[in-house]
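For this depiction, one protein chain was excluded, whereas all remaining protein chains were kept in their positions.
Chain nomenclature is as follows: A and B, assigned in order of appearance, with residue numbering initiated at 1 for each chain independently.
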Amino acid sequence: MAVTTVSIEGAGTSATHWLKWAVLGLIALINLYAVTLMYIQGETVFALVFLILVATGLYVFAAERAYVHRYIFPGVATMFIFIVFPLAYTIWIAFTNFSASNILTFERARHYHLSQTYRIEGQNYDFSLYAAGPETYRLALTAKTGERFISEPVELRIPDAKAQPPAATAPIEIDLTAIDTPPDQPPLAVKELVRLRGVMQNVVAHLPDHSDLRMSGMRQFSATRPLFQVLPSAQGGDGSILVNQQTKERIAPDMRLGFYRQINAEGEFTGPGIAPGFSVFVGWKNFLRVLTDPGVQGPFLQIFGWTLTFSFLSVVFTLAIGTVLASLVQWEGLAGRGLYRLLLILPYAVPAFISILVFRGLFNQNFGEINLLLSQVFGIRPGWFNDPTLARTMLLIVNTWLGYPYMMILCMGLLKAIPADLYEASAMDGSNFIRDFFSITLPILMKPLTPLLIASFAFNFNNFVLVQLLTQGRPDIIGAQTPAGTTDLLVTYTYRIAFEGSGQDYGLASAIATLIFIMVGILALINIKLMRVDR
Amino acid sequence: MADVKIDHLVKNYNPGVARDVLRDINLDIKEGEFVVFVGPSGCGKSTLLRAIAGLDDITSGDLYIGGKRMNDVPPVNRGVGMVFQSYALYPHMTVRENLAFGLKIKKIDKAIAKERVAQASAMLGLDSFLERKPKALSGGQRQRVAIGRALVQHPDVFLLDEPLSNLDAALRVKTRIELARMHQERGSTTIYVTHDQVEAMTLANKIVVLSPLTDDGAASNLEQFGPPLDLYHAPANRFVAGFIGSPKMNFLDGMIEEAGEQRTRIKLDTGISLTASVDSSRGRAGDKVEVGIRPEHTVMLDDPRADNRVTGTVQVAEHLGAETFVYLEVGGKDFTVKVRPETPAAPQSQFDIGVPADACYLFDAKGQAFPRTARFSRT
Partner (left out) sequence: MAMVESQSVIYRKLAAHVFLWFFLALIIFPLLMVIAISFRTGNFAVGDIIPSNPTLDHWRLALGMSIIDESGRTIPPPFPVLLWLWNSVKVAVISAILIVALSTTCAYAFARLRFSGRSLLLKAMLIFQMFPAVLALVAYYALFSRITEYFPPLGLNTHPGLIFAYLGGIALHVWTIKGYFETIDKSLEESAMLDGASPWQAFRLILLPLSVPILAVVFILAFITAITEYPVASILLQDEAKLTLAVGSQYYLNPQEYKWGDFAAAAVMSGLPITLVFLLAQRWLVGGLTAGGVKG
């Protein structure tokens, strides 16, 4: 179309023109500032992604020749941020040891160690606070020798505990000057001090002689000194080795483990990792764990097998019930077809998170209505959530309940397209209802259904909500190193490794997620091939 | 009102990769002319129209409307009104809103707009449908709304893209006559695209015949530009000769036996010799040629003008009452003749037909026509 070459008429008035450039310029400046900020904080990846997005956006909306791209930029950009980038980032995490214990970047871990302090014995000061206005106080210190110091009024605001995100805990720096006599007003009562304890812990008091004091007890401030200092290059330091000022031990970052560790005189690592760790690139380690580490590999293979079984059986069951019901409901002679159709679609209309939870309640071993019925009729109370086989059966029952209406809807649409004369012709050949279904209906349905069945397989392969809300993967697999259950699918397994328990091994979770990406990607490619054949 | 001049126009949707759709088109359409672009499908006639309208951009060459270069002017500023093949009526608007849409977009004064809509509606007899949606109209009514929508814009050039192709045969003839009348009344420059040569012959002041481009390296796919009867009597080449006229011209292969300025003797591949009133002075004896004979230009053997005789085997005879067409096979080629009504012609029988020398067209091996020295007329 010629649209591409035609300049937009009417938009050329100089006022709007200038306004547009002013707005674009402003956006560029603000974002450039944000990018710089991110880069300084060491968030190189995020800064880069942000920079690319903003730069493309500005180009698209500024350049006349990118006019067409203005239509797709917002959509494609959000897809990039929320699909492509998370995918790429997940794959990247799979090659790191990112986890609860190695959550910081190296710079932040180093900064953490360098900001650690220790108290120097013997230099203690009693402190008291004097009210100087609403939430404003003067800090007074008294040394054992009787020296007194006092600060200007400073604001000590109790952070709002509910604030989201939690208020920053930057140190509150207070300078003190020497005085001779205490102020002639009563100091705050202990009760008030208790109330202000949280804020006081962030206070760093600077005395005129440049020593730094921190709160060390309910009424006491003490001189502190940084626990670690960078080993000066004169003593062979390269900037990475830190020296513990109390014990004179040297520690250095072990870039393979992601921890600072104690080193000996030869520079070899001797001690265990010192928390907090930082995340480092570990290569294929996470993938090797999945494939070879028995504590991970065993559960992984078991869960993988169950995931395949579950997805396959779900598709088979829902398809079987769906096609049969669809043929029944499409049967012209059957009275009340509309009502049947409406009622049969009901499980699909109820939000899944509600129906799954309803089933969780109904299947409850002791309080559930299903066991109530079973015990009244057969006198049994199966432990649906404790026995692996029963739990898996329950998942399949619930998933079939949830999924058959979708198949039914699909088949109903496709059945309409089958010409009636096919059945009339086969009726002349003396065929019957059942033979028709298998020799005409099913073969004709299968071709257009195949890509949809693959999509359905992929959906059930990743049916997170069902498992998470119904069994949460339980009952657990005995002897697994990671949280793993007999009803876990690979997705819920990944989720539990990442977000459950104390381990929070994001690296391992991402490695498994990467493997799932590959499998789903293959399914997607097959599907695209099939759909093109179809057209 | 304006003239349209097209200068060395080339259109290629994907230059360097795809084949040209239009190549080296040169046209000079005078103010007030009714020009028809005609050609088989794929010849680029609609593309040429869309390029004039500004819906397709021009790969190279120039387009002038009213003397102004229009290559990069957006459609709305070209002073053209267009009727689309599908009519392109806005389904969600009433007929009135459809007619007024362009005026509203252009922010034309409401009173003027109203008057123009009323004018067009009266002219096209749409008054009683103004509040209906297009869905509630018949094919012919929709077509008139589409024309009306172009009319209210008061275009300098009126563009119609196969406007009759969606109508049934009877309505098509009626609308064709209406269009011709409308052009006579308004006299605006009109460009009309069709694949139907009958529409072209009946409507046009001038016809542009286009052919689909192949990989044979033709310099242009504009085959001929001229008044309808010129195209009929003096086609520039075999393509135009074959395209203009209904039923189609018959072609027989042969070679020049004796070239001449007034008359040429040709020996057909079937063995018989034929005299044609054609100036073949640029050719020589022995050159391969094709003879063209229009079905309606054949005569009975007893006719004094029957200078040549062609014999064929009857395939089918169609008796239409007013005339009879006999479909022959002559030397392995189809040969159609129009004869007096009720001429007997039994299938598989031999059938002799007379061909006047003045009725012959002659084309060289490249398909270019030799000049004819006489024009045959049946009466």
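Rule of thumb we're sticking to: contacts are C-beta pairs under 8 Å (C-beta built on N, C-alpha and C of every residue); 3 or more make two chains touch, one makes a residue touch a chain.
Worth saying up front: this structure is predicted, and the values here are computed from it rather than measured.
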Original post:
Which listed residue (A:Leu32, A:Leu48, A:Ile83 or A:Met218) would be found touching the missing chain in the intact complex?
Top reply: A:Ile83
Original post:
Among the options A:Phe287, A:Tyr348 or A:Tyr423, which residue touches the chain absent from this view?
Top reply: A:Tyr348
**OP:** Name, in rising order, the residues on subunit A that touch the hidden chain in the full complex.
**Re:** 1, 3-4, 6, 8-10, 34, 37-38, 41, 43, 46, 67-69, 71-72, 74-76, 78-79, 81-87, 89-90, 93, 98, 164-165, 325, 328, 331, 333-336, 340, 342-355, 357-362, 364, 367-369, 372-373, 401, 406, 409-410, 412-414, 433, 452, 455-456, 458-459, 462, 464-465, 468-469, 491, 494-495, 498-499, 506, 509-510, 513, 516-517, 520-521, 523-525, 527-528
Original post:
Touching the missing chain, which residues of subunit B?
Top reply: 53-55, 74-76, 80-82, 84-86, 88, 90-92, 101-102, 105-106, 149, 153
